[in-house]
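Removed: one protein chain of the complex. Kept in place: all other protein chains.
So that you can tell them apart, the chains are marked A and B in the order they are listed, and the count of residues begins at 1 in each.
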Amino acid sequence: MAVLELRDVHLTYRTAQGPVPAVRGVDLSVDGGEVLGLAGESGCGKSSLVACVLRLQPRSATVTGQVLVGGENVQTMSWRRLRAVRWGEAAVVFQGALHSLNPIQRIGRQLVEPILLHDSAATPRTAADKVAGLLAQVGLPETHADSYPHQLSGGQKQRVMIALALTCDPQVLIADEPTTALDVMVQAQVLELLVGIARQRDMGVVIISHDLSVLATTCHRVAVMYAGRVVELGPAQELFEHARHPYVRALARAFPTIGEARSRYAPAGLPGDPPFPDRLPGGCPFHPRCADAVDECSSVDVRLRPAGPGRVAACVHVGAGVG
Amino acid sequence: MSTQPAGNDDDPGVDAVAVATTPVPSQRAVARARRAASLRRFVRAYASRRAGMLGLAILLVFTLLALLAPVLFPAEMLDIIETVDNDALAPPSGEFWLGTDENGRSVLAVLVWGARASLIVGLAASLISMLLGTLIGIGSGHFRGPFGSALQRLTDWFLVIPFIPLVVVLAAVLGQRGLGTIVLVLGVTSWPGTARLVRAQTLSVEGRPYLERAKALGGSDWQQMSRHVLPNVMPLVVANTTLTVAIVILSETTLAFLGLGDPFLDSWGTMLDKATDAGAASTGAWWYLLPPGVCVIFVVLAFTLIGRALEAVLDPRLGRD
Partner (left out) sequence: MSLPGENDTGSGPVLEVEDLSVTFRGRGGLAARALDGVNLAIGAAEIVAVVGESGCGKTTLGRSILGLVRPTSGTIRFRGEPLSYAARALKRYRRDVQLVLQDPTGALNPRHSVYEAVAEGPRVHRLGDEPGRVARSLAQAGLRPPERFLLRYPHELSGGQRQRVVIAGALAVEPKVVVADEPVSSLDASVRGEILALLLRLREQLGLSLLVVTHDLGLAWNIADRIVVMYLGRVVEQGSTEQVLSHPQHPYTRALLSVVPEIEHIPSVVLSGEAPDPSRIPTGCRFHPRCPALADGTAAAAGIADDCRGRELGVLPATGDHLAACHLRPPPLHPPAALRESAG
């Protein structure tokens, strides 16, 4: 059963300059125990998508489609139910979350707070025990419950944020750029932790990153977003090694394989910049930067097409039935 | 926001770019246009704040009165020799709208001239305070070693000096209690507030990477402070100075009322002082006592409203400008 399902989700912001479509029709699903990677760069809509899952989008934004957490639509549920779902069913570790710890409260106290909020049967003693267990699960010694945030390193703070997300035993955990601003070794530790949690708790985990190579080795499946849509989806390793969409191919090449002669002195980049959601090019939004663009790319907006078993890609060059 | 620039690619032949020097005049012209546009934006933002517009209106009225004082009430009207024949402390009448003071002068005339005095003192002292405060504030924020600490100590020291004893001491030291002394004293006691604000803002700017870049490019301390720190600090200083004017005017009034002001200057404070000396409160000469007090309140209110509105509009957290 899918713990998280997005069906044709659209999110449009209302601004002084008119409506800005940040998410333009996304379909995704995550099962319990599965790790889904979501790759994309600035402006692709991934942060907006994350906000939808907990109905955290600003009031001026309109959301259509269904956002199902454990089968219930988050966007239409009652306020009371929403408060229970937030953190209790789905939790998010936001980008740059390590900076959002309250600097004047001890870690233990901050972790205990959501437990007491959500579980009416919890007492301070049971909550403290649970916090100790959580800290152990994220690889931190119990004594850190008495520490203040400034006494912890970046990697340790990120672990605390993950522990915080797990306090109410959600079914879904979304980690938005959990490894940026961390050293490579700490990144590896955090990713290992997230994969372990997914397995042990049978949780659906979504990892968002702009580094496709990291997602390829950590996740089961990867979806790549561009200009508010998913442009390719498939098994992680396969997608990384044999991407069908030109943008995904370029993204895969952006981080070179060390030891490979062809990337030595040959950094591979894409000309131009990712488009802003308020001025998308006509037709396929990627066509101005695409090396394989043909005439129809500037006028025909391609949707996802089958590109092999369990794979879809949104490109004219991906013909239906062509593997 | 940005359009895709043509030719963002890199082609070889980096030296073979022939560059016309025509961009320079057009770059100045466009920079001017940008400044004009941001000024328009500022004016629009300010105009939308009703409190600020009210303050501005009040200030305009007083400024007009102050400017037109010699026209509306010729200087002779203040000469006590000329007015000795008038009834002293007479209540308002057709001839004297606000009655007369103890020397027979029209209270209204003195009031309008008083506006001049108060505004001049307020602005002059605030200017001194702004200059000193900005210089010392930026200095103490930028220089880290003993020099910066010394400036900071200086600021703290001046901040806690009690204001009235200082006036008395300075007046005694400087020998006479003229307008210049008053302006000097008020300027010297008001700058620490500005300096502290400027220092805080300087410290926040100093932490930004573009300051480090300026240093790495070889910029001297002076260049760093003038090109990067000052423009970021100025909006705050302007807003703060406006509030300082209010405080200074109030302080001058206080000083004069206590008898420490310039006795030959006809400011609102001296009016209040003379009024109480002449026993206006006990004889019920409200037309002498009330108007200067009310004027002070209105002018101080005006500057406060303007200052607050400026702060809100120029808040750097709200974006550029």
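One rule holds in what follows: contacts are C-beta pairs under 8 Å (C-beta built on N, C-alpha and C of every residue); 3 or more make two chains touch, one makes a residue touch a chain.
From a predicted model like this one, the values you see are computed outputs, not experimental measurements.
Among the residues A:Leu82, A:Leu116, A:Ala254 or A:Val316, only A:Ala254 touches the chain that is left out of the figure.
Residue B:Pro231 is the one among B:Pro74, B:Gly180 or B:Pro231 that touches the chain not shown.
Taking the whole complex into account, chain A touches the unshown chain at residues 41-42, 153-156, 183-189, 192, 210-214, 216-218, 247, 250-251, 253-259, 263-271, 273-274, 289.
Interface with the hidden chain, as seen from chain B, comprises residues 1-2, 5-10, 12, 14-15, 17, 19, 21, 23-24, 27, 30-31, 34, 208-210, 212-220, 223, 227-228, 231-232, 320.
By definition in this document, only the chains that are shown with their structure count from here on.
Separation between the centroids of chain A and chain B, computed from CA atoms only, is 52 Å.
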